[in-house]
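The structure under discussion is supplied below as structure tokens; questions concerning it will follow.
Left out: one protein chain. Kept in place: all the others.
Letters A, B, C, D, E, F, G, H and I name the chains as they come in the text, with residue numbers starting at 1 for each one.
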């Protein structure tokens, strides 16, 4: 089941650079693990911003909550979620 | 080059049902033609709405304008566009 | 799987009273059928408005889309959807 | 008398982890006490967020204020309240 | 139990003047009946607008819905509701 | 001359509890003094919030500014003001 | 007593040109009468818009309501009102 | 050439009182100098707020930027600018 | 003197196609005349929309108002204006 998740990172300016780098590294590893597991199907940068557009493929709402709330950057992000489903005009078999 | 395009359809309530059906049929054909051409890469319905989330793959801004402004439903839609690019944490070769 | 759905009805003022009554009657029947089927779990009126707060219990996003987009009042409503899941502090077994 | 209450938690990033854990534990206990007393009828997590959707069942506005303003997380939450009442299409006896 | 209700009237410009006058007259009579019954405790015009600020005194949310949704101008108003209760610093006995 | 004033208190989380208690006590005394003087005619808590709805009765805009800007909590509040006047449908002699 | 009033005109596109010209002529006459009477102290066009910024000088809120609600364009305008008073840094004697 | 400038002051709560008083004194002197020079034509307090409505009379956009960005409170204000010009219904010779 | 002007066209869906074509043709001619006169310095389409971003070069606010309010599409557009001036980091001689 697919969800579009849009994330905007807002790190507090006073966070030490090392701490920020550490969180970002953990975030990257976690994100790539979920991508390899097929849970985080797409991940794009929004050009000119510190935001991304993502497509998650999960079992249900509970799994979405589990994956998203465990993001290392979760406390520092504004997140918008939209549930997706097959569009009647889509010709792609795997877009649902 | 990728763009996220979010479209919300707002047909005027007074539009005759036949006219609406006609526009929607043309829209579907046009949309599937662009999908087959690889220009409209993803198309999802946002559940519980008359909206979609789409990913376009175009040569440049001008082609995006040409494709979107020729949508038969263009005069009846609210449209939001975000330019996308490769995310440094992405592991998918074709997400850029 | 649960979703909160908030609906606000905006009937065009020029709609004939009979037509409005007809749509509302069909909406009521459809709504009660979904309630009896266990799909529309809760339905409350927001006091002082022509809005409701609803809880849907569906198989997946696709079923949510099917049920909501078939509402007779669908073309006349503003609809906001939020995916829900079990809260770690909840003590109710059936709130998930 | 029912109210929908939507709460979004915004803990200041600089709050020590122990202090945050302490407040959350007190919040959980308080919340479960109100649930057992039948005052906090439903409590759901909004998937992909640090927000919840709740249904309170109280005597009157004054009791709502008392219960909500005593939440340990109250100073750290954005809260939206909507008064609810029976919907004419509802078939559930206890949804009012 | 008190509620603040803010109403803004938006009559469609194409409504015939007679029809508008008729609705406003019915609204006035209905409003004054509720004021005499003690249900509509205060009614002020917001200067420079076609809006009012009102205080309703009702048994519960259901009565608020009944009174407000029966306003003759209800289909033509934007309405915002806030549940009120006694303020701990108030010195007026009847402001609760 | 009447004004509706809506105030939402936003104390900085890092303010020491004693300092907050001190300001609130001064605020309460000041508020009750204005109520006794007939300047602060109504004061209600908005249920489920740290906000109030107030009705001020002042000589003119200048007095409103003097009274409101001297509130001890003034630097910590979001404040919205609406000028009120007699509503043509009001039956209360003192609501103007 | 001064008020800033911002007005944006939104004439319905289907209004016949003659009817629009008639309303505008009446509006102009009414506006100039109030200016000559010293009630409408300033009137500026916001460049690039069909909006104005105005300063009214009235006895009280009731007079503001009377003057503004009698504007011939009143049913076709969005209006925002702010009560003004003397600024402690002002050096102009008549700006209050 | 006239501009409406609306300024809302948001001093950080942690700024020492002396520092705040110092900035405000400099601001007042600077403001009165510009008023005497005829550049800052009007200055009103918005009643019930820490905001003002101002009318600037400058040579061009560049002078507006120079005057406004040199305000001692500039880093602590939200500022909205609207270019003004003569209104065709104005009867005041100097309102342009 | 430069202004950024953003225009979004919203033609009423019920406008006859011929009438729309006529207005657009007049708009195009008018726009190109202003471009040739050096008044409308830049004109870009926002990709994926019926909006443009424009840079006007005018004598003063009054000329901006005259040029913009005479646009044939003026009654059908949402328009946002920002006064521009030379940026201290700009290296282009003509960007002011």
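As a convention for this text, contacts are C-beta pairs under 8 Å (C-beta built on N, C-alpha and C of every residue); 3 or more make two chains touch, one makes a residue touch a chain.
Not measured: the values here are computed from a predicted model.
Counting the whole complex, the residues of chain A in touch with the unshown chain are 11, 13-14, 45, 47-50.
Taking the whole complex into account, chain I touches the unshown chain at residues 2, 4, 27-28, 31-32, 35-36, 42-48, 52-53, 55, 82-92, 95-96. Touching residues on chain B toward the chain that is not drawn are 1-3, 60-62, 64-65, 81, 83-86, 96.
Here is the rule we go by: only the chains that are shown with their structure count from here on.
Chains that count as touching both chain G and chain H, per the definition above, are F, I.
Separation between the centroids of chain C and chain G, computed from CA atoms only, is 44 Å.
A straight line joining the Cα centres of chain A and chain D is 27 Å long.
For chain G, residues that reach two or more other chains under the stated contact definition are 2-3, 45, 47-48, 61-62, 64-65, 81, 83-86, 96. Chain pairs that touch, as defined above: A-B, A-C, A-D, B-C, B-I, C-D, C-E, D-E, D-F, E-F, E-G, F-G, F-H, G-H, G-I, H-I.
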